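A single protein chain has been omitted; all remaining protein chains appear in their positions.
As written, the chains take the letters A, B and C, and residue 1 is the first residue of each chain.
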Amino acid sequence: MEGIGYKILGALLTTLLAFTVGMFYAGFRRKIIARIQNRVGPPVYQNFLDVLKLLSKKTSVNHGIMQHLAPLWLITMSVSTLMFIPVLKDGLFFTNLNFSGDLIFLLYIMVFGPLGMALGAGQTGNPNSAIGVSRGLTQMVGFEIPWIMAIVALMIQYKTTSVTGLLDIQSQNGTWMMFSSPLAFIAALLAMPGMFRYAPFDIVGAPAELASGPISEFGGKYLSTMMTSGSIFAFVKLTLYVDLFMGGASNLIELVIKTFALYMYPVLWGAVSPRFRTEQAVRYFWGWPLFFGFAALIYAAF
Amino acid sequence: MSENILHNEQKLLNLLEKKFLLKESRIIRAKRVEVKVEPKEVIPVLLYAKENSGYIHFAHMSCVDWIEDGEFEVVYILWHPEEKINLFVKTRVPRDNGSLPNIDFIWRQANTYEREIREMFGLRFEGLEGRKEFILEDWNNIPPMRRDFDTEAYVKEVFFHRLGREDAKDVREKIQERTDEELPDFAKKYSRD
Amino acid sequence: MSSLVILILIIAGFALLSYFGHSINKTAGNIAVFAAAVLIPLYWFTRVDFSETVSFTISGFQMELGYNMYGKLFSLIVMILSPLALIYALGYMKDSKRTGTFYFSFLFSILGMTGILMSRDFISLFIFWEIMTWSSYLLVIFLGKDVEKTGIRYMVFSALGAYAMFMAIVIIHRNTGSMMLNDYFNAFGNFSTGTKFLTGILLMFGFALKSAVMPVHVWAPGAYSNTPMAYTSVFSGALSKMGVYGLGFVVINLFAHANLHFAGTILAWLGAVTAVLATFSAIFQDDAKKLLAYSSIAQLGYIVTGIGIGTELSIFAGLYLAVLHAAFKGVLFMAAGAVERQAGSTDMTEVTGLIRKMPLTFFASLVAIIALAGVPPLGGFVGKWMLYESLINNGNFLMVIMIFLSSTAAFLYSYKFLFGLFLGQEEPEFENVKEASPLMTIPMLLLSVFLMITGSFPGIVFKYIAEGMTDLGFHDVNWQMSVLTNAWGDSVNLQHVTLSIGVVFVVFLIFLTWKGYKKTYYVSTKDISSSGEVIKPEDNMTYSTDFYKPFERVLHPILKRKIEKYYDEFGEGIGALFDFMRRIYTGNGQTYAFYVIVFLVILLVFSKNIFGY
Partner (left out) sequence: MYNDKESQKIVDIIQNFARKHSLFVLAYGTGCGAIEIPPTMTSRYDAERFGIRGAATPRQADVLLITGYLATKTLKRVIRVYEQMQDPKYVMGFGSCAINGGMYWDSYNTINMLDKYIPVDVYINGCMPRPEAVIAGFVKLQKLIQEGKADGWDRYKKNLDEYRANQKKIITNWVMPDFNR
C-alpha cells in the first residue's frame, strides 16, 4: 500500500511541478517578448495572477454540456499525458505510470484534449470558433507528419517504442539522440513551433482575425482551466522532447535548464515573426521538415 | 482671371446651355461650374456630362434644406479628372411630397448618398432600392437633418445632461470668467493677454 | 438435422415470415422481425454446434458446411450487429412503404453472410456470396434514388467480382479436382506459378471488391449512402467484412504458406493508398452519409493493410479493427439515419445544433467517433496501436507514415461529422426535432457501451481473434485482457490508462462543476460574442460551408484539382468503361443469373482452350 501512496503523492507533485514550471515559462515568454519589443513587460508571475483572477470570476457562461466539458478534456489530456512521461530518469516521485505507455500512445492521447476542446468550441455556435477549429485541425495534419516521421525514425533505429526504452538507450550509449540521430532531431525541431502554436503558427487563436478563435466563448473558470492545462501541456511537450532527444534529466535543475533552452527556440522565433496563413503553415511543414523526416527514416532504416 | 484660363469652363457651359434648358448657370470661379436644372432634367444633364463631356467621377451628392422656400436643394458634384473641373448640378424639389429620379444606374456609388439623403431628409427617390434603414436605427421622429427638427429640444428631452454644462456657453466665456485666477507658469506663454 | 442447416432454415423462415407478415399487417411483420432479431442470435449463441460439419453432394459436387474459429469470429460480427440493426430498422422503417421487401432482403443478406462463414467449399461459398450480393443489391436500389448510377455500378462491380471468383473456382477445380477450401490450400504449394498467381489474384479481386479496396472501390460511396441507413450499418459493418474474411484466408493461407509475401505487401499498399485517398475525399463531403461512406472505405483500407502485412500482430490488428469498425461504423450509420429521420436531412451545411434535441444519438456518435479516431481510452485506440506497432516492427516506415497521415486527417472528418450535425447554432428550423425512438437509440447505445468496454478490456474481443487465428496457422497467439504488447516487448497497460484518465477526469469534473456551481449559466447559442451585434433567431451564424477550405488550399497544388472531382471523374471513367454492360444488364436479377449461368457453361466448356489446362 505504501507504494500506491508514494505513487499518488508523486503524481500530485509532478502535476504541481508541471503547473508551476509551465506558468513561469509562460511568464518568461511574456517578459522576453516584452524585452525584445523594448518594453518592461509584466512580472514573471503574471500568469499565476491571471489564472487566479479568472478563477475568482463570479460568473461563467456556457452554451451547453460540451462547452462545459471542453476545458475538462484539455486538462485531463495534459495531466494524463504527464503521467505517462518520465519527468526524471530515476526519480522516486516523478516516474508515475511511464512504464505502461509508449510513444504511439502518447501521440494519440495528445489529441484527446484538442478534440474535446474543438467539440466544446463547436457547441458555442460562434463562427470564429469553428473557423479556428478548422484551421487548427488543418495545421495539425501539417506538423504531425514530420514529427511522426522523426519519432518513427527513432523507433526503427533503436528498436523500441517506449520513451523509457529510448531514455535507457541514451544513458547506455552515453550520447544524446540529437547527436546520434541528428536528422530526426532536426525534423522534430522544425515541427515543434507548430505544436506550441506560437507565432508564426498562431493561426488558430489569431486574436486580430478570429477574436481568439476556439476560446472566444470561454471565460472565467473555463479559461483559467484552459490556461492551467496549456502551461502543463507546454511542460509536457518540452519534457517529451528532452526525454527523446536530449537524454532526459536526472535532477530537476538539469530538467529546467534543458527544457528552458528548448523552450527559447519557439519563443524567440515567435517573438519576431508575423503570422502565417493556414496553407502557408502546412506547406512549410510539408517542405523542409518533411524532407528531414524522410532523410531520418532512410538513415534509420539503412 | 483671363478668358484663356476659363476656356474649358466656358466651353462646358456653352454646351450645356445649348443642349438643355438650364434655370441658371454660372462659373463660380476657376475650376468650379454651377448649373441649376429642373428635377426632370437631372438625368439627361448628368448622363450628358458623364458620357459626352468626360465628367466621369461622381464626387459627392448632398442636400440642403431651404425651409424658407419650402424646398430641398440637391447638389450633384461631378469631377473631370483631366480638366480638373468640378461641376455642380443643382436642383430644387418641394419639401412636401417632392421626389427625385434615382441615378444609381449612372454611378453605383450614388446609391449610398441617395439612401443617406432619403433617411436624413426624408426625400423620396423614385425607384431607389435597398433597405429603408441605413444609418439610423429605429428612428421614429421626423428626419433629423430637416431644419424643422429641433435638435436641442430633442436632445434635452431624450438625453441626460451633466451639471456644469447646462448653460452650454462657449468655453472661452468660462475662461474669461476666471481671468483673475493666477495662471500657472507654463500656461502663461499660451495666454491671450 | 444439423444445427447449421437449422440455423439457415431459421433465417430463411424468418425472412419469409416477415415478408408475408408485412404483406398482411405491419404489426405482424414487425413482430416477426423482432422475433428474428432475438431468436437468430439466441439460437446461434446457445444451440449452434461449432464443431459440427454437414456435407452433401449435389450433382457430383461435394459441399460441406461447418464453422471454423476464423469464420466464427466474423459470425460474431454478423450475429451481434445484424440483430441490433434489425431492431433499429423497426424504428427507422416505421413509416416507409414496402417494408416486407426490405426485411426480406435484409434477412436474406444475413443468411448469405452466415452461409459464407460456414462454407467449407467453393460452391456453397459462391452460392451464398451471390445470395448476399443480390439481397444487398435489392437494398441499394430500395429507395429508388440514383438507381442508374449507383445501382447499376454496384451490380456491375459485384458481377465482375463474381466472375473473377468463379473463374478462380473453375481453375481450382481443374487443378485439384475438388471444391473443398482446404484441398485448395493444401495443394497450393504444388501449383505452377501461373496458376498460383491466377487463382490467388482472381480470388483476391473478388474479395477486395467487397471490401472496397482502392481501384475497385468506386461502387461503395454511392451504394453506402443510398441504402436505407438501417441496412448500411450492416452493409458497411458486416457485409464488407466478408471481403476481409476472404482476403484474410487468401492472403494468409496462400501467400504466407507459399512464401509469397510480396503479394500481401501489394495488398497492404493498396490498403494504405485507399486509406489516404478515401480520407481526403471524406473530408470534403458535405453529406454526412457520403462522409461516412468514404470513411468506411478508409477504415477498410487500414484493415486490408493489417491483413496484407501478414505478421501475427498486424493480422491481429486487422481483425480487431474489423470487429471495432463494425461496431463504430454501425453506430455512426445508425446515428446518421436517426438524424435523417428526425431532422429530415443529413446535409451538414443545413442541419445544425441537434445536440440538445438528440442527446442520446449525440452521445453514441461521440463515443463512436472517439473510437474511430483512435483516441484513448476507447477501443479504437487498441486497433490503431497494434497496427502501427506491427508496421513499425516490420520496418514498413513509409506505410506507417501513410497510415498516420490518413488517421491524422481522419480527425478532420470525425470532427466535421459531429460539428456538422450536432454542434453549431441551434436553429428555429430544428426547434421541434425530437430524440429518435428507443428502438433506434438502444442499439446505438449498446454498441457504444461495447466500444467503451473494449477501451480497457479489449481481451473480450482478443479471445475470439486468437481462436480464429489458430485456423490461419498462428498458434499460441499471445493476448492479455488489457495489456498490449508488440514484437519488441513494449507494452501499453490499458487499465492504467483508463484509470488515470478516469481519475483525472472525475477530479477536474468535480472541481469545474462544483466551483461556483450556482454561478454557471447556460445561454443559448444565439448569445455569442459577435461585436455586440444581436443575432436574430433566423440568422444562422454556423460556419459549415467549405469547412475545410484551408486544407483544400493546402492540397490544391498537390492534387491540382478538387478531390471529389478526381474521384467523380475516376468513377465516371470506370462507369463509361462498363457502359456497354448496361445494355447487357437490364438491372434485374434474372438476367444477371442467366448470364452467370451462361458464363459458367462457357468456362466449363472452353476452359481448357482458354487457360490451357
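To be clear about the criterion, a contact is a pair of C-beta atoms (placed from the backbone, for glycine too) under 8 Å apart; a residue touches a chain by one contact, two chains touch by 3 or more.
Since the model is a prediction, treat every value here as computed from it, not as a measurement.
Novice: Looking at the whole complex, which visible chains does the left-out chain touch?
Specialist: Within the full complex, the chain not displayed touches A, B, C.
Novice: Which candidate, C:E52, C:E312 or C:D527, sits in contact with the chain we can't see?
Specialist: C:D527
Novice: Mind pulling the chain C residues that touch the left-out chain?
Specialist: 519, 521, 523-524, 526-527, 529, 531-534, 536
Novice: Contact with the hidden chain only, please: which chain A residues?
Specialist: Looking at chain A, the ones touching the missing chain are residues 30, 34, 37-43, 46, 49-50, 52-54, 56-61, 207, 210-212, 215-220, 223.
Novice: With the missing chain put back, which residues of chain B would touch it? List them for me.
Specialist: Residues 135-138, 140, 144, 149, 151-152, 154-155, 158-162, 164-165, 168 of chain B touch the chain absent from view.
As a convention for this text, only the chains that are shown with their structure count from here on.
Novice: With centres defined by CA atoms only, which chain is the most remote from chain C?
Specialist: That would be chain B.
Novice: Where the CA atoms of chain B average out and where those of chain C average out, how many Å apart are those spots?
Specialist: For chain B versus chain C, the centre distance works out to 72 Å.
Novice: Starting from the mean Cα coordinates of chain A and chain C, work out the distance between those two points in Å.
Specialist: Computed value for the inter-centroid distance: 36 Å.
Novice: What whole-number Å value describes the gap between the mean CA coordinates of chain A and chain B?
Specialist: Inter-chain centre distance comes to 60 Å.
Novice: Quick one: in the complex, what on chain C touches chain A?
Specialist: Of all residues in chain C, those touching chain A are 353, 355-356, 366, 370, 373-376, 381, 384-385, 388-389, 392, 395, 397-398, 400-401, 404-405, 408-409, 411-412, 414-415, 418-419, 423-426, 486, 488, 490-493, 496-497, 500-501, 504-505, 508-509, 512-513, 515-516, 519-530, 541-544, 547-551, 553-554, 557.
Novice: Using the touch definition up top, name the residues of chain A that touch chain C in the complex.
Specialist: These residues of chain A touch chain C: 55, 58-66, 68-69, 71-72, 75-76, 79-80, 83-84, 97, 99-102, 104-105, 108-109, 111-112, 115, 118-119, 122-127, 130-131, 133-135, 137-138, 140-142, 144-145, 148-149, 152-153, 155-156, 159-162, 165, 211, 216-217, 220-222, 225, 277-279, 282-283, 286, 293, 297, 300-301.
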